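Below: one structure, written as structure tokens.
Excluded from the complex is one protein chain; the other protein chains are retained at their positions.
Right after this comes chain A.
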Amino acid sequence: MKTWKAAQLDRLKPLVFLVGLFPLGRWVWLGFNNGLSANPAEFLTRSSGTWALVLLLVTLALSPVRRLLAQPALVRWRRMLGLFSFFYVALHTLAWAWWDRSGNWLSMWQDIVQRPLIAIGLIATVILLLLTLTSTHGWQKRLGRGWGRLHQTVFLAAALSVLHFYLIRIGKNDVVEVYVYGLVLVGLLILRRWPVLNQPAK
């Protein structure tokens, strides 16, 4: 297979952007077609959380994929996918703050200290916020080698996100979906440790 050039992949970036906008577009479409259920607040809170996790896993899958396909330039899509993941994390957090806690700071704080599942979600959010803020070239240069180390914490954020999801679902014993996301994450971690894939890309 020919090696894709950076310029070619850059040209396809609008396509990646459309993929990132898909969940938002879907909500708008559902909103105009009476598809957000009798409880839109609950629907959008859950949906934004799910899409944040899906896009986070897609972002994490990009490195193994680019090694499997020997297409190092695919890395050029990674930041955009990561930023979209955080976009949905931010919406998920806002949905919680407004619809669940009525925009009340004290109530939010109480939820965080009283419920490990909320605190865990918040830690993941803070990590991803930090990675979003330092995603620019400027910060990449400024942090040097530390940038890579900092951005390794994305795996911690992903693990916490799956745990957050698990803690929501376990109360109703409804965890099959959580296991699917968990297995994908474990699979991605194993792939990264796989020696053949771990060699520098040609």
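FYI, a contact is a pair of C-beta atoms (placed from the backbone, for glycine too) under 8 Å apart; a residue touches a chain by one contact, two chains touch by 3 or more; residues count from 1.
To be clear about the criterion, contacts and distances are computed from a predicted model.
The unshown chain of the complex is recorded in UniProt as "Protein-methionine-sulfoxide reductase catalytic subunit MsrP", chosen from "Stage III sporulation protein AC", "Acetoin:2,6-dichlorophenolindophenol oxidoreductase subunit alpha", "Branched-chain amino acid ABC transporter permease" or "Protein-methionine-sulfoxide reductase catalytic subunit MsrP".
The chain omitted from view is touched by exactly one of A:65, A:167 or A:189, namely A:167. Considering the full assembly, A:117 is the residue among A:30, A:90, A:117 or A:159 that touches the omitted chain. Residues 37-42, 98-100, 102-103, 107, 110-111, 114-115, 117, 167-168, 171-174 of chain A touch the missing chain (whole complex, contact as defined above).
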